[in-house]
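Left out: one protein chain. Kept in place: all the others.
In order of appearance the chains are A and B, and numbering begins at 1 in each one.
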Amino acid sequence: MTAILQTANLSKSFGGLHAVEAVNLEVERGHIHGIIGPNGAGKTTLFNLLTGTYTPSRGEIYFNGLSITRLSPERIARLGIARTFQNIKLFKYMSVLDNVKIGFHTQTETSFWDAFFHTSRFHRDERIAAQKGFEILTRVGLAKHADDLASNLPYGTQRKLEIARALATQPQLLLLDEPAAGMNPAETAELIDFIRKLNQEGLTIIIIEHDMKLIMNLCHRITVIHHGEKIFEGTPVEVQNHPGVIEAYLGKGRLNPSAV
Amino acid sequence: MASFKQKLVYFLSAIALLMFPWFIQNDYWLRVAIMIGLYIILASSLNLINGYTGQFNIGHAGFYCIGAYTAAILATRYHFSFWLLLPLSGIVAALFSILIGLATLRLKGIYFSMTTLGFSEIIRLTVLNWASLTRGPMGIPGIPLPELFGFHLASNRHFYYIVLALTGIMLFLSKRVISSRIGRAWIAIREDEDAARAMGVETFRYKLYNLIFGTFWAGVAGCFYAFFTSFISADSFTLDEGFSILAMVLVGGQGNLIGPVIGAASLTILPEIFRNMAQLRLVIFGAAILIMIYLRPQGLAGSSILSQKYHYPKIQRHSPPKHQGQQEVSP
Partner (left out) sequence: MFWLQQIFNGITQGSIYALMAIGYSIILGIIGLVTFVHGEVIMIGAFAGFFMVTFLKANFFLAVLAGFAASWLLGIIIERVCYRPFRSGPREIALIATIGLSILLRSLSQVTFGTEQKLMPDLLNSHFIPLGQIRITNIQLLIIFTVFILALLLHQFFYKTKTGIALRAVSMNKQAAALLGVHVNRTILLGNALGCALGGVSGVLLGIYYNSVHPVMGASVAMKAFTATVFGGIGSIPGAALGGILLGIFENLGVAIFSSGYRDIISFSILILILLIRPQGILGRKELER
């Protein structure tokens, strides 16, 4: 068993509404795992459960075999799960580089004392954050924007910065919530290449995305969620030929599966 | 790294501040200068909390009061030295902030705000009622003069240099913390707490650190005030005092170090210029806050960065269209 992430019977309800219901998910180490489903299917809620933003009503989550079910988001981040947000949550009024520097929070340990007296540890931490931060920005092609305010970046670029910031935490598992939303086709193509490259370097990735081309192109496995429940899981080819999946989408009338 | 020009400006203003008492022969204006220094410490420490982590402390006067009473009681009864009491008063104030923080910092920001407001008032009432410790409404007179190497520091000139040094140390240390990993974590919390947590920032702990650091300086300021005036009573620590400090931060501009300095200086001088307006002091402060919010929400010294943040359309007729599927399930 090489699952990096497993959920057992994972459920979350708000009041009487079952946002996520008894989901059993298993993500293989080294895979790109897609999560698709109509709007309101509970995909983002699932991410919020995996990252500790919400506490599950029932069920368990295992990361590398250890239960992370009731851990706080910051603990989970420290264990090696990073994420981006569907409705971009950058630190808007910080510079692009500072945004990425926050990602090194868990890898540095400057204390008040270090900051007051600029000890060697302070200098080491600042060097780590600046150098590695700059490296990551270079990788995503944002180095020239390092000193700009995050909020001044165009929408698609902000999504890239979110990924860069998540990478700075040195995760083993990266959760991407609609990374291609708001990107033009050229940017999306670039994004696909980038995600694939990250994956080839050993990073396990879970993607929520409505762009079927991206999903079918990248994913090793895909989980389909509808009304909070997992209705199917399989390879891209299996998903495309599964009648239930088509129905779920057609029922909502949002996507034309023949276009996939 | 500061450029040469910047360094020159710092150097010249430092010289000017050091020479100031020798140019000003008038003791009255020297006192005003000392009060400005005191309010700079108070406003800047409040700004650390409100401006950098986006918590909304409105009861800063409570921590200031604790610092002042700690110093006054220990100095008059147990003859503690001023120099020991400076940090000690800060620590006692910070201990109280831990209590407040533990109760409220895990909850929505508003619980913190209201609790600090209540706390400030409660501290004042406790001081008034616990007469065996605080002499109640009579206040504590006869706080001895600070000593340095056997000399009594009695003149306003001495106090001017003390407050100048304290302000300098406070601003220097604040700057260093803010431009470190700790300060970045604070600002990240202000900008987006969820995202900060997703980056592994222990938001509760860092908010608590921030509160401790900020209230420590309020306690230090209280200690200075007690020795400076040699008499304190609960009247100096009303909610209005807290609101005045808040007004200085808001008018000067929060989220940067220079804003509260400007705010404290201008709002301390303003009522002094119009001497007969002393009773209108708070009317002016209240009006100043409202005017600032309409005209320059980022404050006098607020950067254009923040003006962008606070830019809002004057009249809004329709709510903006929500990004499709922005929230899959709202609890």
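The working rule: contacts are C-beta pairs under 8 Å (C-beta built on N, C-alpha and C of every residue); 3 or more make two chains touch, one makes a residue touch a chain.
Keep in mind it's a predicted model, so treat the numbers as computed, not measured.
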Omitted chain - touching chains that are shown: B
Touch criterion as defined above, residue of B:L12, B:L84, B:A165 or B:A287 at the omitted chain: B:A287
Of B:C65, B:A94, B:L117 or B:A185, the one touching the omitted chain in the full complex: B:L117
Option touching the unshown chain, where B:A33, B:I143, B:M199 or B:L246 are the choices: B:L246
Option from B:P21, B:G54, B:G90 or B:G200 whose C-beta touches the chain left out: B:G54
Chain B residues that touch the omitted chain in the full complex: 54, 56, 58, 99, 102-104, 106-111, 113-115, 117-119, 121-122, 125-126, 128-129, 193, 239-240, 243, 246-247, 250, 279-283, 285-290, 293-294, 297, 309-314, 316, 319-320, 322, 331
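Methods note: only the chains that are shown with their structure count from here on.
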Chain A and chain B: spacing of chain centres that average the CA atoms, whole Å: 39
In the complex with chain A, residue positions of chain B that touch it: 173, 176-177, 180-185, 187-188, 191-192, 194-203, 209, 213, 305-306, 308-309, 323-331
Of all residues in chain A, those that touch chain B in their complex: 14-15, 17, 19, 39-45, 51-53, 72-74, 77-78, 82-83, 85-87, 89-94, 98, 101-106, 108-112, 114-116, 118, 122, 125-126, 129, 149, 151, 165-166, 168-169
